[in-house]
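What follows is one structure encoded as structure tokens, with my remarks underneath.
A protein chain is absent from this complex, but the other protein chains hold their places.
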Amino acid sequence: MSKKLTKIAVLTSGGDSPGMNAAIRAVVRNAAYCDLKCDGVYRGYQGLIENEFIELGPRDVKNTINRGGTFLKSARSKGFMTKEGRQKAYDNLMARDVDALVVIGGDGTFTGASIFSKEFDIPIIGIPGTIDNDINGTDYTIGYDTALNTVVEAIDKIRDTASSHDRLFLVEVMGRDAGDIALNSGIGAGAEEILIPEENMGIERLLESLDKSRKTGKTSSIIVVSEGDQIGKNITEVANSIQTRLPDYEVKVTVLGHIQRGGSPSCSDRVLASRLGVGAVDALLEGYSNIMVGIEHKKIVYVPFDTAINIKKVLDKDLIRVADIVSS
Amino acid sequence: MSKKLTKIAVLTSGGDSPGMNAAIRAVVRNAAYCDLKCDGVYRGYQGLIENEFIELGPRDVKNTINRGGTFLKSARSKGFMTKEGRQKAYDNLMARDVDALVVIGGDGTFTGASIFSKEFDIPIIGIPGTIDNDINGTDYTIGYDTALNTVVEAIDKIRDTASSHDRLFLVEVMGRDAGDIALNSGIGAGAEEILIPEENMGIERLLESLDKSRKTGKTSSIIVVSEGDQIGKNITEVANSIQTRLPDYEVKVTVLGHIQRGGSPSCSDRVLASRLGVGAVDALLEGYSNIMVGIEHKKIVYVPFDTAINIKKVLDKDLIRVADIVSS
Amino acid sequence: MSKKLTKIAVLTSGGDSPGMNAAIRAVVRNAAYCDLKCDGVYRGYQGLIENEFIELGPRDVKNTINRGGTFLKSARSKGFMTKEGRQKAYDNLMARDVDALVVIGGDGTFTGASIFSKEFDIPIIGIPGTIDNDINGTDYTIGYDTALNTVVEAIDKIRDTASSHDRLFLVEVMGRDAGDIALNSGIGAGAEEILIPEENMGIERLLESLDKSRKTGKTSSIIVVSEGDQIGKNITEVANSIQTRLPDYEVKVTVLGHIQRGGSPSCSDRVLASRLGVGAVDALLEGYSNIMVGIEHKKIVYVPFDTAINIKKVLDKDLIRVADIVSS
Partner (left out) sequence: MSKKLTKIAVLTSGGDSPGMNAAIRAVVRNAAYCDLKCDGVYRGYQGLIENEFIELGPRDVKNTINRGGTFLKSARSKGFMTKEGRQKAYDNLMARDVDALVVIGGDGTFTGASIFSKEFDIPIIGIPGTIDNDINGTDYTIGYDTALNTVVEAIDKIRDTASSHDRLFLVEVMGRDAGDIALNSGIGAGAEEILIPEENMGIERLLESLDKSRKTGKTSSIIVVSEGDQIGKNITEVANSIQTRLPDYEVKVTVLGHIQRGGSPSCSDRVLASRLGVGAVDALLEGYSNIMVGIEHKKIVYVPFDTAINIKKVLDKDLIRVADIVSS
């Protein structure tokens, strides 16, 4: 980076996740701490194109660390997928003398950043913000821990009813193609079975397992189903299969839905977001670009966008074994 | 009541609700306090028929006041709808020398109690336990306040995402034919519109109102829809109508489902359950039967089952006006 | 009221309580609904004197209903206790063409309002906002229900430790001279003893009761102590008495403190605040002054300030009996 850094901008893009505000706050405060100016951009890449900027100083981000969602808002941007859109975005950044960009989001966000950064030679640092924990190169993404707690608290409530009525509940949780939310919340909630995209146990093995459970005296059950699971076309289909083949069970379906994306962030997510936000500005000042700031074994790491996006994160096999044992 | 009371039994029936355990606890402890023996019956009327009793003393109900669901479990009983089933239930009660019964549940529970009590001349007192608050003659039912908090906390989370993405969320809440949960949680969650069975606003008026909101600058919205609402056949249909007619909105649907029935009871529900549980035993000792113990203006009231069940509770019109004003 | 109402102002005063923001929001929105202008005043009566006003429209209060505290802030004002201070306050109101005032707070707030209203013949309506529930003429004050839930959730956590270690915990809760918080949260938390200012059981009876409990097999205990309780000069003294006389107990003290004043309001407090906020503007438009808007048996009532302040609210004796029975 030849040019001296004097002003940066920060935006959030893609699905919102709890802790994004804490990350923005940390970017803004580290910028001020290092005597950089900082702009916020509303509605992600779309705001870059539509020129929706706001100056942000340390006092402008007070009382945001405990809030879910993102006060800079997020949006999908078809315009940013076109050369014209990105040119407009770049022109707007130049008009405001912005030297570098911090983008908070998931793989779609980083893909856009990677293209934009190479196209216009503007430094961009990514911060992984998604509840799905599906980004390679970082132990955790911002919002994931909070989502796990939200799911587990919801299933704790459902279990009250399941136990009171001797019912079988299928609970669908988010996670896209990654089973992290399902596997961890399933263990945390004491689920009897956990269906994840990475391990297709097949409907027959599920039915056998449930049949066996009932015979050994389990009267109620929770099955956590990842939205990306491949057993049935959808969770209703799985429920119907169980109900038909095991009529003794009274089967109910709950789709947790968007409550998983919101809520006040957990302490762990707030600390993670603070570290990554500070780290992103550090990385820019050290001259980095086109990388994601991640966390590995409690240390900040810099991961090229390509590594973060294109390599599929591997699910922890040991955790699947633990899930099998503790649900027995 | 000619016979002296020496032993009572308590059961929970119908859908479970947070605070039922606190009510059981209060029945058991007031029984002990008044030197009555007390049995618990598992799985409601079905347990009466299948002879599933357990002796309960004051120490057996410790650490239950904070637990959702019902540790005595609940079930539907087809058998109790037959004369034979009820005869079996009565024989089991007599075999254990049970003189009177406390039943915790909703209108179905009270209907069964009313028939059983008259048929066999056994004193029965009802305690209103349902999240729906749809029982006449009591200001509140056990579990209703907790359900309101659960719904409002869930919508607070959804609003994070709605605000971050400028979306419109339709959130379906429970309540059967009663709009109490929808109306109160809708006001509490700051919903822009509230659809309840008691007031069919019609799809056209809803669309007009949403159109107007958007034009006056509202970018995100929450609509709370009672499960008993009559605008569309179901919530997906309503969502589709909005999406088709107001394509500017990005419409999402969330069905909160069974999380609403569970969870640790609120303080208010624990106190209410304690009062009603104590009151039920008091009522038996005073010689009452065939009544529900309710609360009106913070005082215990005795309400004949017929009044509780057969008269439809009236929704508070003033609250509808408040909802209109504060969502403006 | 001879003068036509065109503009009102709203302020919060005294200790903050959860739901105050919801009340401000309802005042602002009903004002707009009725075509009145509305100013907010920062920092209570002190802001009146120091001329800290802000115009508030319906969009300015969005996303406030779920927030604890008061965004208008609160403060004590020595100045308002002087004639000069009040004159200054009145002049500022007149300079901004404010015709009437809505004040949200407790008895101190209403006392000030009463003097000010009579002195300058300006219409003032009060809204009861305090966690203590110590205002006469209203069933509930805003924030009380939330505080009860906060206390009960805290004691649920403490009980985990009490049960795990067979300890006796003295937990001090707020409430000033009123035992409402202690009595209700004590029942809700399943406390073994509840010490309230209205009923001085005496240290000897407490020690006897604890001694008896231990002998009947209770191994852990929670005692809820109201801050206004009269048994000892303070909670540490009570703890020491117990420890000295009943050395078998391992006694611990926890003072819950200011967590009781904060937090996102419960649904019940949000609905109450919405109703009272709407009601306050209604009352002004109906020509009332010098009254508090309260709630009685779910209906809005108008209560003269004198009645609200000067008559001590009576504690529900039946609730004390219930507490005795369920803790047995």
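So that you can tell them apart, the chains are marked A, B and C in the order they are listed, and the count of residues begins at 1 in each.
The working rule: a residue touches a chain if its C-beta (ideal position, glycine included) is under 8 Å from a C-beta of that chain, and two chains touch if they have at least 3 such contacts.
If you're wondering where the values come from, they're calculated on a predicted model, not measured in any experiment.
Looking at the complex as a whole, the chain kept out of the display touches A, C.
One of C:58, C:262, C:277 or C:294 touches the chain omitted from the figure, and that residue is C:262.
Contact with the omitted chain, checked across A:148, A:178 or A:238, is made by A:148. Contact with the chain not shown here comes from a single listed residue; of C:53, C:116, C:140 or C:169, that residue is C:169. Counting the whole complex, the residues of chain A in touch with the unshown chain are 25-26, 29-30, 32-33, 58-59, 62-63, 65-66, 139, 145, 148-149, 151-152, 156, 159, 163, 184-185, 187-190, 217, 264, 266-268, 270-271, 274-275, 277-278, 296-300, 316, 318-319, 321-322, 325-328.
Touching the omitted chain from chain C are residues 12, 15-16, 18, 20, 67-70, 73-75, 150, 154, 156-161, 163-166, 169, 252, 254-263.
Everything below uses one rule, namely that only the chains that are shown with their structure count from here on.
Taken as a contact graph, with one node per protein chain and an edge wherever two chains touch, the assembly forms an open path, each chain linked only to its neighbours along a line. No other two chains have as many C-beta pairs in contact as B-C. Centre-to-centre separation of chain A and chain B, using mean CA positions: 36 Å. If each chain is reduced to the centroid of its CA atoms, chain B and chain C end up 28 Å from each other. Centre to centre, using the average C-alpha position, chain A and chain C are separated by 39 Å. In chain A, no residue touches two or more other chains.
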